[in-house]
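One structure is given here, and the rest of the page talks about it.
Omission of a single protein chain aside, the complex is shown with its protein chains in their original locations.
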Amino acid sequence: MTDLKPFLSDNAAAVHPKVWEAMRAADSPDNPYDGDALSAELDARFTALFGRECAGLWVATGTAANCLALGTMCAPHGAVVCHEEAHIEVDEGGAPGFFLHGAKLILVPGEGALLTPEGIAAAIDPIRDDVHQVQPHAVSITQASEYGRAYALPELEALGKFAATRGLGLHMDGARFANAAAGLSQDAGEAARAASGPVDSLAFGFIKNGGMGAEAVVLFDPDRAAEVRYRRKRAGHLQCKGRYLAAQVLAMLEDDLWLANAAHANAAAREVASGCGERLMHEVDANELFVRLSPAEREALRGDGFAFYDWGAEAARFVTAWNTAQEDAAALGKAIAAL
Amino acid sequence: MTDLKPFLSDNAAAVHPKVWEAMRAADSPDNPYDGDALSAELDARFTALFGRECAGLWVATGTAANCLALGTMCAPHGAVVCHEEAHIEVDEGGAPGFFLHGAKLILVPGEGALLTPEGIAAAIDPIRDDVHQVQPHAVSITQASEYGRAYALPELEALGKFAATRGLGLHMDGARFANAAAGLSQDAGEAARAASGPVDSLAFGFIKNGGMGAEAVVLFDPDRAAEVRYRRKRAGHLQCKGRYLAAQVLAMLEDDLWLANAAHANAAAREVASGCGERLMHEVDANELFVRLSPAEREALRGDGFAFYDWGAEAARFVTAWNTAQEDAAALGKAIAAL
Amino acid sequence: MTDLKPFLSDNAAAVHPKVWEAMRAADSPDNPYDGDALSAELDARFTALFGRECAGLWVATGTAANCLALGTMCAPHGAVVCHEEAHIEVDEGGAPGFFLHGAKLILVPGEGALLTPEGIAAAIDPIRDDVHQVQPHAVSITQASEYGRAYALPELEALGKFAATRGLGLHMDGARFANAAAGLSQDAGEAARAASGPVDSLAFGFIKNGGMGAEAVVLFDPDRAAEVRYRRKRAGHLQCKGRYLAAQVLAMLEDDLWLANAAHANAAAREVASGCGERLMHEVDANELFVRLSPAEREALRGDGFAFYDWGAEAARFVTAWNTAQEDAAALGKAIAAL
Partner (left out) sequence: MTDLKPFLSDNAAAVHPKVWEAMRAADSPDNPYDGDALSAELDARFTALFGRECAGLWVATGTAANCLALGTMCAPHGAVVCHEEAHIEVDEGGAPGFFLHGAKLILVPGEGALLTPEGIAAAIDPIRDDVHQVQPHAVSITQASEYGRAYALPELEALGKFAATRGLGLHMDGARFANAAAGLSQDAGEAARAASGPVDSLAFGFIKNGGMGAEAVVLFDPDRAAEVRYRRKRAGHLQCKGRYLAAQVLAMLEDDLWLANAAHANAAAREVASGCGERLMHEVDANELFVRLSPAEREALRGDGFAFYDWGAEAARFVTAWNTAQEDAAALGKAIAAL
């Protein structure tokens, strides 16, 4: 596959050299599980980044990160409100049903796979307050969204206010949190705060952004951390050589590598977007592009060596990554513009 | 901790250089999840090793490996029979209850944390065949056992026959399978077959034996693999850069590294054992030693720089690893002998 | 409430005298749980009624009946396809998520709350056959539907064929099965067979039709009965004085009381319908009517002593029962016609 110009996904990209370096440095023995010195740093590092107290726990996948966080917010007899195309609904193999012991997902439509207070209200207001109907306990939003759109801070604040008013927890699936953040500010703290707003928990993704197998569950109510630690173990997600996961996370935080990698991917996406014009189905806030392309046009692009997924019958999805070559992005933009 | 002579556990040991090498070689892009070329090799490699058809799936922890395998053998309303000190009962944070949706563990005593058909029968024969009592669906044994004992092939065959007669699945927790196998033969295939006998599934551990974060679920009924794949995803255990896990497993299988590493650890354990005499609480079939030592004796050993866990008030546990220095083992054996 | 002409629901109607009689007759001692002579009759009685071998188990609620049956057809990692307004989705407090250990419901739209092979196919064909997406394992239909519509035999056969082709189990929520059946034939066996078609399991409702607290899970694959018995106990649904539930079911089957009661309710519904003309939102196949009525019209009817639920802002739902007075039904029909 190496000769292709790869825009299939960021989820299988190579691991960043600094992440490798940090993992190798973790080879010297330390306590198992999360008793090591590296894991012990996470709470403080995330607290410093977000400027409010939080706990940070490593876990191997975004699916686990989302579900462990949501498990603290939604009882088995409750429901999580999410977009009808949210990853937790469409692409996690029913993991929320498993981790939340049969809790329900309440699906909400919304442009760009973004939620609004109005959209959520329209979905949950008809739910009668009686035991025959599953009551919403939490809301899960995705930053950047499944269509590469990012919530800006005022939108997050409106959602946070709505959730608080309704007594709902607010979780953020941040598989591409870095890409959303990088679109909002070039200062890491500011970007992190703007992209997370007042959420109660965040699945902070690193794997698509240069990591290997470590995401972080960030809990802005650190009192929830104890429960998540029990649930992480119970789900078989407490790795005994956890220091290698902590090392990955710390490497991504060090010198704001997470933001730099995401900014690179976003720049590549903008480069591609510059050739797409009216073909773009959604604004490009992060590193994903959804582009109207006929079958023949897609075939032509593939003939030129571009790899990407179809998106239905008349469109394609392109994803850039931390290591997308600038010339590949430029070539793709030009090739689309020339169709 | 680096100046200590470490006998705490093998679960936090460094990663073997060949595993590092294989992981680095996996850095070139490939399909995500388990769609890559390395993951695709696993079924054939395990089939060749065990000499009978099987499926092999990577997963990040032994807890997940055990529970995913057991999930195919025991319905939520059933029970898994295991030793009362089995890891799945004592040390996995209730993971079987989670993965098996509330199935029960039926606990059986037994010398050396080993099970026998008689011991199992004594536990399950009194269970009335009616719906008020949870019926056994499967048996889980540990190889090597929690006390470092190994089942020999005839014992496994007796257990297999018993399980088949009773209609029970037979699972093996092989967190230290390699150590048990290395004690049985120096030929990899023969060792693997002798140590697994007729089990239906095996959680084949690599992490304690030089890996980083990859074990294998080996299913000797490959028809079960599809269900396990769905369950693995649902449990958040399908890593998108799965090729790095496959690489670890393949590196361990390559040139029988798994057996060589285990043989090294076992040799170190025997070296220590040679100084223990009557102090040994259990025969040493693998890489764990349980040694009667008074508090004062343990303090003396710690004063000499040996790191290990207490085992109750009057004993200690020592664990050797793939990288235990020969001189450290010899020193420990001598120090104990000299007490 | 006794002075009202009650069209609120059939779910709180009085218990039929013959049911009372049978329960009283069950007062003499017998074996507990389902070991009594009455419970032992159920399999044969349902087999005779449906003309194909089946097992019949009592259970106290339709929710439990549906979920116990579905539990044999859908693994925790699978999904049940149902109408988007199905009772199991909308009104059972998330019970399917509980009993099926987190399995998902796939929601399908459809006129009259009826499903068709085409409608189901449209919902499930886009599901990719990979582990990221929850796969359908079963279909659940409701007879009569949430809008009082009944499937005729050819429609059931088409659904059965579709389900078989796709490898899906086919379950029927028959909370008002009797009412659907009574609309299809006046011969009990013929009605039962026509209304159930080739389904694999049926939650046969008696409570809304004159019973007190006993429905039946009818399993047309009797091999599934053992599992359901274990699950029933595990869900706390194995009552120790089960003979009183068996007595209710047998009383309803005796002399086809179930069909007679339903025919009465249906006739009352037709009587009401005769006054509704164009106001009817759905054909009246059973004992429920959905009638377009303005707020003022509804107020007028209530002023006349009719009790019923609003159905949204511009309609009302009327339900007749086994004991609806003929004159009340006639009065309601006339009152609506006179609006």
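Read from first to last, the chains carry the letters A, B and C; within each, the first residue is number 1.
We take it that a residue touches a chain if its C-beta (ideal position, glycine included) is under 8 Å from a C-beta of that chain, and two chains touch if they have at least 3 such contacts.
Computed from a predicted model, the values in this text were never measured in an experiment.
Colleague: Taking the entire complex into account, which one of C:Arg149, C:His171, C:His237 or C:Arg317 touches the absent chain?
Modeller: Selected residue, touching the omitted chain: C:His237.
Colleague: Sort through C:Pro32, C:Gly277, C:Pro295 or C:Gly312 and give me the one touching the missing partner chain.
Modeller: C:Pro32
Colleague: So which of A:His77, A:Lys241, A:His264 or A:Arg317 would be touching the chain we can't see?
Modeller: Touches the omitted chain: A:His77.
Colleague: Even though one chain is hidden, which residues of chain A still touch it in the full complex?
Modeller: 33, 75-77, 101, 131-132, 135, 227, 229-234, 238
Colleague: Touching the hidden chain in the full complex, which residues of chain C are there? Just list them.
Modeller: Residues touching the hidden chain, for chain C, are 1-2, 6, 9, 11-15, 20, 24, 27-32, 36, 59-61, 63-65, 67, 92-95, 97-99, 207-208, 212-213, 230, 233-241, 243-245.
Colleague: Could you please point out the chain B residues that touch the chain left off the display?
Modeller: 76-77, 79, 90-94, 96-98, 100-104, 131-134
Please note the rule applied: only the chains that are shown with their structure count from here on.
Colleague: Rounded to the nearest 5 degrees, what is the angle of the rotation relating the C-alpha atoms of chain A to those of chain B?
Modeller: Best-fit rotation on C-alpha atoms: 180 degrees.
Colleague: Specify, for the interface formed by the sequence copies chain A and chain C, whether it is same or different in terms of residue numbers shared by both sides, with half as the dividing line.
Modeller: Here the answer is same, because the shared fraction of interface numbers exceeds one half.
Colleague: Looking at CA centres, what chain is most distant from chain C?
Modeller: B
Colleague: Relative to the centroid of every protein C-alpha atom displayed, which chain's own C-alpha centroid is closest?
Modeller: The chain sitting closest to the overall C-alpha centre is A.
Colleague: Any idea how many Å lie between the Cα centroids of chain B and chain C?
Modeller: Roughly 50 Å, centre to centre.
Colleague: Measuring centre to centre with CA averages, how many angstrom lie between chain A and chain C?
Modeller: 43
Colleague: Can you list the residues of chain B that touch 2 or more other chains?
Modeller: Counting only residues that touch two or more other chains, chain B contributes 230, 233-234, 238.
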